[in-house]
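One protein chain is absent from this view; the other protein chains keep their places.
Per-chain numbering from 1; labels A, B and C assigned in written order.
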Amino acid sequence: MFELLGIPPQALFGQLLLGLINGSFYAMLSLGLAVIFGLLNIINFTHGAQYMMGAFVTWMLLTYFGINYWAALILVPLIVGATGIVIERLMISRLYHLDHLYGLLLTFGLALIIQGLFRNQYGVSGIPYAAPELLQGGHNLGFMYLPNSRLWVIVASLVVCLGTWFMIEKTKLGAYLRAATENPTLVGAFGINVPRMITLTYGFGVGLAALAGVLAAPIYSVNPNMGEQLIIVVFAVVVIGGMGSILGAIITGFGLGLVEGLTRVFYPEGSAVVIFVIMAIVLLVKPAGLFGRTA
Amino acid sequence: MTTTDTVSHVSAQPRDKAMGMPRHHMMIFIALFAAMLVAPFVLYPVFLMKVMCFALFAAAFNLLLGFGGLLSFGHAAYFGMASYVSAHAAKVWGLTPELAILSGTLVAMVLGAVIGSLAIRRQGIYFAMVTLAFAQMVYFFALQAPFTGGEDGIQAVPRGDLFGILSTRPDRTFYYVVLAITFGGVLAIYRIIHSPFGQVLKAIRENEPRSISLGYHVNRYKLAVFVISATFAGMAGATKALVFQLASLTDVYWTMSGEVVLMTLLGGMGTVFGPLLGAGIIVAMQNYFASFGAWVLIMQGIIFVLAVLLFREGIIGVLARWIKKPL
Amino acid sequence: MMKKLALATSAFAMLAATPGLAQDVSVKLGVLNDRSGVYADLSGEGSVIAAQMAVEDFGAEEKGITVEIVSADHQNKPDVASNIARQWYSEEDVDAIFDVPTSSAALAVHEITREMDKIFMNSGAATSDLTGSACSPNTVHWTYDTWALANGTGGAMVEQGGDSWFFITADYAFGHALERDTTAFVEKSGGTVVGSVRHPFPGSDFSSFLLQAQASGAKVVGLANAGGDTINAVKQASEFGITQAGQSLAGLLVFLTDVHSLGLQTAQGLVLTESFYWDLNDQTREWSARFEEQAGDKPTMVQAGVYGSVLHYLKAVEATGTDETAAVMEWMKANPTDDPLFGQGEIREDGRKIHDMYLFRVKAPDQSEGPWDYYELLETIPADQAFRPLADGGCSLVEEAAAQ
Partner (left out) sequence: MTEAAILSARGLTKEFKGFVAVNKVDLDVRRGSIHALIGPNGAGKTTCFNLLTKFLQPTSGAITYNGRDITGLSAADIARLGLVRSFQISAVFPNLTVLENVRIALQRRRGDSYDFWRSERVLREYDDEARSHIADVGLTAFTDERAGELSYGRKRALEIATTLALNPEMLLLDEPMAGMTQEDVERISALIRRIATNRTILMVEHNLSVVANLSDHITVLARGEVLAQGDYATVSKDPKVIDAYIGAGHG
């Protein structure tokens, strides 16, 4: 049996697959950030909290209303997306004429509030959410036991990411969106309601975060702090990828998940910082990010 | 084209200056100093020392944000790392308090130079994200490095004897040392703002491309102000370690970075006295509402939102507008 | 006003001075713990309730002891804890501080208590340094410590047949210490450690570490972490079918509330060590039922420890007739402890409270007969073996005593 640097290939494949799953979350979250950033020009610091809300609302739907996971996949992004729309209308929309930093500060404050409210209500120990029957169990792939719930995350996030990419790059709606990103006044001149488009875009980005939360609920412990760690890593992912393209956000997300997975095998102590180290290197070599527009 | 990271604020031009400082500024400084001299006889000295450390921290941060136009979301890295180094120096190396604080400050300066030189390659919100990410890296380092004591932190740090003679064990004695350090630090920051260097900084904040076209190496200025800000943040953190006689992960965690942003925003960014007031309010809030648990977090969030939506100039900024004088 | 009243009663008491009877001391106890964070469920308000129950059960009022209890949230931050402790001692005349989970916060309070010469009775924190290298004449460590947990889980597991181990360790000092201590016990009992992996702290995704644990073929997967990390690891272990495939999962710092939040479906088969469980005997059941009426949940060992330590402290105050630190501390160490929750025990000169520890296994859902019926007792570790021997801790108090 051959080994690669002392690691049996089975273990390596297993770790790569797991890296891909992590990457799925990075990709979905950085995609949402990229879409929002593209049109609103703000970094949505609330993104982590909205991801957490997604997981919590999934749990609430099941616990209080008996609504199952599959329905939650549709409902939760709509519900959390709607709260995003309210936030955009009531608060963020007042900041567009100001420096973009205020958007960051506002969403940071909102993240603190949301997180604090959930902490008060549910504590921080975490709440269990049982995976639906279809996702329980798993497949023995020979080199690893792959739980169905994880397999589902990869499939679902690939579908969502590619769907979003297709919508933005290949449809007319997406074309307007891209044009509005480049030049809002021009699109306004085409008779498109730009403010409404901005609002819906924010809702859409938040919905993506919430969807990632739904996918996370059966896998991770549902707790109020689940987003705060992740969001900082996703920020680094975004810096590495650059905000240039939707596809860039997706590729960087999945790619860094894989890199992190590999680090866990070869140098587990470094797995917490590997993404930050890559960020430092990218900043040195290609400051605009791998897919970012120069200038 | 480069974008400008201008943060709008008040800065009219007073002409009634005494010794390089507008008269009303000097009067406020003197009043503040006098108040702080007697304060420990009225209020709990450790609480006051905490306020002063955070006031210096916020003033250092404000130098970067309010006058350099750079929003760092990772200032906890310098504050926290300096506090570890200072605690380690005092406890393990047995250095006197002034040397312990100095060594913490120097480490913050070096760290600021390293992170700063990478971070200034990106601007605006990217800059904020990069600083945040690097600070998180420093946090992981602090968590894992053997000398920081991981989650336990460095405990039972001796304050030692100032210059090897004066024992700073009693809180009241150390209080005046802290007063000297923080007041000196704040005055130094004031001088930096009002130096030829500070003048160029303001120009960069106001209009970066124009400053470039006038021949200023904008990135070098940004790096310089970043390093200075990190240094003073480190000074505050190093002092705090000796006040509480401990250094812990709290000081290096990202919520600490958020808190200093909040202090500055609430007090008034780009003002001289705003960060000091903001630090006082937030520290008092944390102190007296400590038993409310997560509500403190929620309140901080609400203050953030209200400050951004309703009074972006901050408390001191609004006051300055009323009396039509910069504060 | 309060003071005047106290003076008046004191004068009265002096006249009618009968030893052992009404003696009018007033003490102020501070319960300092986590009321909003990870440890809020296992300490928090429940610990305050436990302290009040101790005061009532002791009958402090009838015995002429005025007790005031204050409480605060230290948010698991050592600087917040140290700030509150300082203020309590110097501004609010608090005599003793109880509970204090989170090792870093506990060490901070420990140092300030020593500096101010008050009393600290820790129940919530794990670090065995409190009675080891950092030991202090002012601290009593009541409920458990890392040594006891490692000893219980590591040693007893091997005796139960789990003789090969793989560790999933939180990559910071606390995790490393847990792994190191447990490894020693595993090896001492004739077991082997086949491997270990360090995970970032805090971690959310444990799948790749669990995969490595699975590949190692070890009989026991030891989780050298705490709080949210342990919860996540256990949850994902169940997802990857670790226990179903025949490996045992051993939590080195797991509390009843963690099991409660995981649910039996997920946590079943987990092995852990605690010093108290509500369902141990009639006395614990009776007390826990009363506790549950007020708190809504069954008590954890930390809350039980607060009850026990407050009770013993009050006994000392009654016996010595003072709240003076040295006298109270001397009495507490000189006299055996006895309470319904931990039974009989003692406080050693290094401050370590000695009692039995228990190795439990979490029941499967179909074995559980009702709410909170979670544990199956595997083994009782007798008090004389449960804690680190006095000589091994490196406590300076012990050396001084030996030198004299």
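What to note about this one:
Just so it is clear, contacts are C-beta pairs under 8 Å (C-beta built on N, C-alpha and C of every residue); 3 or more make two chains touch, one makes a residue touch a chain.
Computed from a prediction, not measured in an experiment: that's the story for all the values here.
Set against the missing chain, the residues B:228, B:242 or B:263 yield one that touches it, B:228.
When the missing chain is restored to the complex, the residue among B:32, B:203, B:281 or B:318 that touches it is B:203. Counting over the whole complex, chain B has residues 1-2, 8-13, 15, 20, 191-192, 194-200, 202-203, 206-207, 209-218, 220-221, 224, 228 touching the chain that is not drawn.
FYI, only the chains that are shown with their structure count from here on.
For the criterion of most C-beta pairs in contact, the winning chain pair is A-B.
Comparing mean CA positions across the assembly, the chain most remote from chain B is C.
Rounded to a whole number, the gap between the C-alpha centres of chain A and chain B is 32 angstrom. In chain C, the positions touching at least two other chains are 36-37, 40, 171, 200-201.
Multi-chain contact residues of chain A, defined as those touching 2 or more other chains: 119-120, 269, 272. Those residues of chain A that touch chain C in the shared complex are 8, 10-11, 14-15, 18-19, 21-22, 119-120, 123-128, 130-131, 138, 144-145, 147, 149-150, 219-221, 223, 225-226, 229-230, 261, 264-265, 268-269, 271-272. Every residue of chain C that touches chain A in the complex is listed here, in rising order: 36-38, 40-41, 171, 197-202, 204-205, 207-209, 211-212, 214-215, 227-228, 231-232, 235-236, 239-241, 245, 257-258, 261-263, 265-266.
Only residues 44, 46-47, 50, 140, 143-144, 146, 149-153, 155-156, 240, 244-246, 248-251, 286-287, 290-294 of chain B touch chain C when the two sit together in their complex.
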